[in-house]
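The other protein chains are all here in position, but one chain of the complex has been omitted.
Showing subunit A:
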Amino acid sequence: MAAPLSVEVEFGGGAELLFDGVKKHQVTLPRQEEPWDIRNLLVWIKKNLLKERPELFIQGDSVRPGILVLINDADWELLGELDYQLQDQDSVLFISTLHGG
């Protein structure tokens, strides 16, 4: 049983275009059965934050290739990627590298 979590979700590199141009979102994840991990967070984002074109952000149950995920300014590969369990006051940043230049 997971307590409600307060998490900051940020988008950069052009990913914010899919979220009405808003870069920072302070979200409160509701209480639920399973603990909150990145996998659940993505589902939640798709349902509640994503405004358009889900296929440009999410592919399958993970992010689209080319989108980096940083948790508390660290690579998510070091923290277990989708299986990382979110804690209160965590900061998750999604950077799209596809908009190059």
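One rule holds for everything that comes next: a residue touches a chain if its C-beta (ideal position, glycine included) is under 8 Å from a C-beta of that chain, and two chains touch if they have at least 3 such contacts; residues count from 1.
One rule holds in what follows: contacts and distances are computed from a predicted model.
Colleague: Which protein name, taken from UniProt, belongs to the chain you can't see among "Ethylene receptor", "Cytoplasmic tRNA 2-thiolation protein 2", "TMEM9 domain family, member B" or "AP-2 complex subunit alpha"?
Modeller: When "Ethylene receptor", "Cytoplasmic tRNA 2-thiolation protein 2", "TMEM9 domain family, member B" or "AP-2 complex subunit alpha" are compared with UniProt, the left-out chain turns out to be "Cytoplasmic tRNA 2-thiolation protein 2".
Colleague: Among A:Pro4, A:Pro30 or A:Gly80, single out the residue that touches the unshown chain.
Modeller: Of the listed residues, the one touching the omitted chain is A:Gly80.
Colleague: List the residues of subunit A that touch the chain left out of this view.
Modeller: 12-14, 16-18, 53, 55-56, 65-66, 68, 70, 73-75, 77-80, 93, 95, 97-101
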